[in-house]
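The complex appears here minus one protein chain, its other protein chains still in place.
On to chain A.
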Amino acid sequence: MTLLASCLMRAHLVYRQCYRFYTNSAARTIDVHSTPQEPITSKVEQPFRTSIDDPVLHSEKDVGLFYKVNPEDLKKLSPFGKALPLQFREECEAFNETSVMIRQPSLDIIKLIKQINWNLPPLKIVLFPAEAGVGMSLCLFHVLHYGFRKKMLLINTPTASEVLKLVLDATPSPSNELMWDTPAAASTWLKTFAINNEDILKETDFRTKFSYTWSARESTPAGTHLLDLIAYATDRIKYASGCVGAIVKEVKAQVREKDIKTLVTFDTINSYYGPTWIVKPDKSTVKPNEVTVVKALQELLLPDWNNAFIVTTIGPKGVIIPKVREKHNWVVRHGHYRTQHRLPGVLMYDGPMTVKSLLGTDGIEALEPFVPMQVEKYTENEFNNQYRYYIDRNWMQNYRGREEEGRKEILFFSARNPYEMAKFVGSR
């Protein structure tokens, strides 16, 4: 027999010794699914849902309750489904309904919208999280729904503007040599704008004040309806990014005369002031200022117009990563598990998670002055309501999760963080 075979046989014999260690200590024989137990009888409690469908009618009493979003409203608000985060969207498809929890920050913003003086330059609100995954996008969606019901003009940049940076097609702009166009992203933005504001644009007969020349032969005269302009730009995708700039200019100029209130929302606005993932042919990165759509939307933050209200969200530190291909350089690399104990890989971002460091100097300069609103983790009441909602929708499949012990364990594991709770409950 070869040396290798004899070594392997000896190794096998040696390994047999260590089986002893498992059998001498308490053997784990419990199979958790073989012993179902009685479910606890539900006490008569406060309901966790409201029947009030309309965010206009929501009040302080409704904090922590779920309201169901009308499917037609949802189609109008987010035609491509981008206004809500992906995980939430998948769960809504499984539950066959879209229910959003009413939380304190969105109610505060709605209160401010009711009180504001519309003749002053726009008030900017920045929703920043206490921790990552605390539900800012859903708060934003609630405010958006309120604006929709109140017939405000919605300038909604629904996706985390990372999409502007993850684009597959970034072409140099035909009109300006330094700028870069993003035809696909721009056309989706325009379509979203059209579908959001169809009614308002038709009612007020919003026509362009200025004329736009796209090239030597193509131009749009002043006085075209905005919806026609958007249809034209969707046909001629080459000029879609320019059209975004045109719409921004029109809105800023005319909203004062027409007396329409505007609600502007940005999701993860710090990606507008952070690194882009578009790379020029000579391998240098493009700055966000050089992307047409981003530059146009940044003009919305300037204080030279009124009748507007701006709500933004700060994105997580994932937005700060310079290049998508090199993401693995920013995650901790572990040694072997036997020699080095380890925690799951963390993104290496050395700075603090405050608004100032996530936005950077450019962002702060553009956004100042703003009202920061912190979005907290769930309170006890909100956590219980979310737990009961998951049980109601049959999302918690493990019967242990429906008991008191399971609830305590979910509370312990997720520390009342909405994202962590959704992840934990999603896999049990």
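In this text, contacts are C-beta pairs under 8 Å (C-beta built on N, C-alpha and C of every residue); 3 or more make two chains touch, one makes a residue touch a chain; residues count from 1.
Here is the rule we go by: contacts and distances are computed from a predicted model.
Undergrad: Name the omitted chain as UniProt records it, choosing among "Aspartate aminotransferase", "Glucosamine-6-phosphate isomerase", "FAD-dependent oxidoreductase domain-containing protein 1" or "Small ribosomal subunit protein uS7 domain-containing protein".
TA: UniProt lists the chain left out of the view as "Small ribosomal subunit protein uS7 domain-containing protein".
Undergrad: For the chain that's not shown, point to the residue among A:R49, A:R236 or A:R428 touching it.
TA: A:R428
Undergrad: Given that one chain is not shown, which residue among A:E60, A:E90 or A:E218 touches it?
TA: Final answer for the missing-chain contact: A:E90.
Undergrad: When the complex is taken as a whole, what residues of chain A touch the one chain not shown?
TA: Chain A touches the chain not shown through residues 7, 10-11, 14-15, 17-18, 21-22, 24-26, 28, 31-33, 90-91, 93-96, 329, 332-339, 344, 348, 350, 393-395, 397-398, 400-401, 403, 405-406, 409, 423, 426-428.
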